[in-house]
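A protein chain is absent from this complex, but the other protein chains hold their places.
For subunit A:
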Amino acid sequence: MNPKKADKIAVGVIYMMSGIIVLILASLLLFILWRGLPEISWEFLTSPSKSFQVGGGVGIQLFNSFYLLILTMLISAPLALGAAIYLSEYAKKNWVTDFIRTAIEVLSSLPSIVVGLFGFLIFVVQWDFGFSILSGALALTIFNLPLLTRTIEDALQTIPATQREAGLALGLSRWETVTRVILPAALPGIITGMILAAGRIFGEAAALIYTAGQSAPALDFTNWNPRSITSPLNIMRPAETLAVHIWKINSEGVMPDGTQVSAGASAVLILAVMLFNLVSRYLGKKIQKKITSA
């Protein structure tokens, strides 16, 4: 076969395979939206779920998902920020740093179910938090830390060394250089990273089924006393999230309209992930503009 012919054939095959991929991925998205969007209504998004009857919503699960997301970010963002500052600004090139980096890499490669089981063992059983939002948020923090640390570190690393030198030359200490010079400059990258991490947290289920639990007790949305068991703010109550709900409906199969509810919930999840994606891009660009052209 002459090379020109081979070239044509090979490129044709590549075109075809790429076409197939686009087709699979596009039909996947369209399928979810086509099946799920008709299910979504204000009532679906706000009413509580029903186990054995038709017509349940995902209101409590949706609230739980966001509440867990916020709590997880509150715990993990400062930790990841501190860790990233250490790695990017203070860490020397020696075996300790190598060890730390290896540990973070190992953590990011652990299957999320293992993280969930660890959370079950330590938070739920040993520390006696039970199946609760607190256990779930701690497990999600572990799940989230390695990637968030890495994205923040990358964002800090993109700031040129001259900025650091300028800060130090003006008599600032290293820590002041970091907080006054580097962090503001790296803010767009950090925020983008955090929002992308939020998308990951929002859809995670395997780490939650044995930590935040698989039940969503009724909530009283007028009761804002965090210590009451029916209060939405209570962090010691079990809290099934949207992603866990989809899994549970499908593996139990007792809900008569389970398919419709999971289709609607899946569409909500995907829309949320898309939204996180878009917002992170938009914010990243906007902040960048504000900082550079001001």
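The criterion applied here is as follows: a residue touches a chain if its C-beta (ideal position, glycine included) is under 8 Å from a C-beta of that chain, and two chains touch if they have at least 3 such contacts; residues count from 1.
By definition in this document, contacts and distances are computed from a predicted model.
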Exercise. Under which of the names "histidine kinase", "Succinate dehydrogenase cytochrome b556 subunit SdhC", "Phosphate transport system permease protein" or "ABC-type quaternary amine transporter" is the non-displayed chain listed in UniProt?
Worked result: "Phosphate transport system permease protein"
Exercise. In the complete assembly, which of A:38, A:55, A:82 or A:184 touches the absent chain?
Worked result: A:82
Seminar exercise, completed: Contacting the left-out chain: of A:58, A:159, A:186 or A:206, that is A:206
Seminar exercise, completed: Sole touch to the unshown chain from A:145, A:194 or A:216: residue A:145
Seminar exercise, completed: Of A:107, A:236 or A:283, the residue touching the omitted chain is A:107
Exercise. Since one chain has been left out of the picture, which residues of subunit A touch it in the full complex?
Worked result: 3-4, 6-7, 10-11, 13-15, 17-18, 20-22, 24-26, 28-29, 31-32, 35, 78-83, 85-87, 89-90, 99-100, 103-107, 109-115, 117-118, 120-122, 125, 142, 145-146, 149, 173-176, 178-179, 196, 199-200, 202-206, 209-210, 243-244, 246-247, 250-251, 259, 262-263, 266, 269-270, 273-274, 276-277
